[in-house]
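Only one protein chain is missing; all other protein chains are in place.
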Amino acid sequence: MTNHDTDNHDHDHDHAHHHRHADSERPGHSHAPTKPWQATRAEAVEALLHELGVIDSARVDEIVQHYEEKVGPKTGARVVARAWTDPAFKQRLLADGLAACAELGIGGPETELLHVVENTDNVHNVIVCTLCSCYPWPVLGLPPAWYKSSAYRSRLVREPRTVLAEMGLSLAPQVEIRVWDSVSEIRYLVLPQRPAGTENMSEDELAALVRRNAMIGVAKVAAPEVPS
Amino acid sequence: MTNHDTDNHDHDHDHAHHHRHADSERPGHSHAPTKPWQATRAEAVEALLHELGVIDSARVDEIVQHYEEKVGPKTGARVVARAWTDPAFKQRLLADGLAACAELGIGGPETELLHVVENTDNVHNVIVCTLCSCYPWPVLGLPPAWYKSSAYRSRLVREPRTVLAEMGLSLAPQVEIRVWDSVSEIRYLVLPQRPAGTENMSEDELAALVRRNAMIGVAKVAAPEVPS
Amino acid sequence: MNGIHDMGGLHGFGEVPVETDEPVFHARWEGRIFAMTQVLDTTGIYNLDEHRHEIELMHPADYLRDGYYGRWLFAMERILDRKLILRRTEVDRRLDEQAANIPKFSTLTPQRQWPLTAQQKIRWGAQRPEEPITPSFAVGDRVRVRNLHHSGHTRLTAYVRGRAGVVSKVNAESWIYPDTRAHNVGDNPQAVYNVTFDAQELWGDAAEPGTKINVDLSEAYLEHDET
Partner (left out) sequence: MNGIHDMGGLHGFGEVPVETDEPVFHARWEGRIFAMTQVLDTTGIYNLDEHRHEIELMHPADYLRDGYYGRWLFAMERILDRKLILRRTEVDRRLDEQAANIPKFSTLTPQRQWPLTAQQKIRWGAQRPEEPITPSFAVGDRVRVRNLHHSGHTRLTAYVRGRAGVVSKVNAESWIYPDTRAHNVGDNPQAVYNVTFDAQELWGDAAEPGTKINVDLSEAYLEHDET
């Protein structure tokens, strides 16, 4: 049963199977590492579209680079750290997430409206998209594989407390869990709680504490380690 | 998209795929006909179970032969022809299908209770099992592949009129369709309408007219061809 | 459980694939798996609902790919392994030895749960006439299907959950409750009803006119309709 559930990337054509063993009985079946068929077809499609002038491969390069290098959870961490340190900004952020992000020069495709949902002592928020894998790209970059997995998409809305515990976040029973299934064009960002012991940290130091999973809602922001 | 939908038998391990073409780019991938992995494993399991005394392969032979040669739609056709020609039997059949079948020496595993549902000018019945593929084995033999297909299981309860029309049975709008989803241990047999022009036929002649699909409810019994 | 096997109402599977002159089995192994399962059904190793649930526990991608008898093979191997009758490792070793053309196969180790004692044997059929029950609903009663979503085996199809229908037949026989028997936690004998649903109740505006859907449902799946 292996890695079906990853359900995200680079599956072999006749990928992992509970009867995989039986392959060894199949004459003429090689296990030599080969280029995945998706790579072969993707290259052909790109070459043809470029030749036709439908796309420009240089532009494709730029976009890949943008998402690999320029945008990612660090962007969201800046937003969170600002909200922690600037109450007026936080108010604007909760009122209109996209406008507040624009103040920091943050914005881009796939996010026409951004709702920022705030964690408190009594309420924990967590984001999912059961239908595809909608995610606030301009703020968090592209989603991790687990966010796109069938397991996360199917389970979070039915048993969020169990899923969060499995992922390492055990919440007290009195904490209400609010799951946001972002199936329309509204995107969500969780504003995590600022951990204790960070009173004297700068905005940049705070931003360095904020990880992707806390902004999706499957983790808390860990308190900084106390130097011993 | 080829033959996914058959969803029933003898699938190749990395079976038909919309990107099948890309296989030709895979070095070392042979298309020589090979024994399916299921056959290899099934043989090993049988051999081991026989060695352990859990099963007796001779008994397995007998059961295969029974379902290949002894039981099938002809059994159900006898029941239908008897009901058409013997009103008292028909009454008993509709009241208690299993007891009436037992009168004809018909019975066996996987059918603990049999409801016979009668087609009329105004009502057409059709059988499905959306959860697995329950079917009255002792009366009709083993189900055809299409009965076990994902397409039939998923669609019949939602759009029976469309499915029946696709399968060649267009029903007038005023005919009520009753779908029986046999998800419990009760099995169903459709008693089709006796076709016109069969008034002088014997029970055996009538039985020869009755085909499996009419007893599932995806066809009517065709009137005998008039000799020209 | 909510699984891919619960297909009623799904789109996306295309036309019903009808084959002409279809054989009973499409390959020898299909007949062997079918018949072996029939024999195993009589041994007391497992019950019908356990077998069905084992199939449901397949990964959805495997379920859709392996075909009808491929699923039976999967369930057979898993049950025999789990019940310590024939271990998966033993099957794998045999296949390895065959592939290597070993002249004599390894001896099977003697420790296994076989043969079963009379006490260990699990009863098969679903009717329990020796435990008479009184049904709570009568023909004509309007019932609503409970919105059950437990993770175990069930015969409560998703497409009728929460929906209202009318009891059209009371099978007053005492039937086992699949949701518990599949996990060997009790037969819980109870009535099974046939409930008739208007297509409109199930499918809304997408319903075909003049169609009714009849589903056999255990008493525990139903409640009196209060609306």
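First chain written, first letter: the chains are A, B and C, and each begins at residue 1.
Here is the rule we go by: a contact is a pair of C-beta atoms (placed from the backbone, for glycine too) under 8 Å apart; a residue touches a chain by one contact, two chains touch by 3 or more.
Note that this is a predicted model, so its numbers are computed, not measured.
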Residue, one of C:Thr89, C:Gln120 or C:Ser151, that touches the chain absent here: C:Ser151
Absent-chain contact - pick from A:Gly97, A:Pro136 or A:Pro160: A:Pro160
Touch residues of chain C, complete complex, unshown partner: 1-4, 9-14, 56-61, 64-65, 146-151, 162-163, 203-206, 227
Sites on chain A contacted by the missing partner chain, in the whole complex: 1, 3-11, 15, 36, 38-49, 51-56, 59-64, 67-68, 72, 109, 112-113, 115, 130-133, 141-142, 144-146, 148-155, 157-163, 166-167, 173-186
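We adopt the following convention: only the chains that are shown with their structure count from here on.
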Chain pair whose interface holds the most contacting C-beta pairs: B-C
Inter-chain centre distance, chain B versus chain C - centres from mean C-alpha coordinates, in Å: 17
Length of the line joining the C-alpha centres of chain A and chain B, rounded to whole Å: 48
Chain A-chain C separation of Cα centroids, rounded to whole Å: 37
Contacts with two or more other chains, residues of chain C listed in rising order: 95, 98
Multi-chain contact sites of chain B, meaning residues that touch two or more partners: 38, 40-41
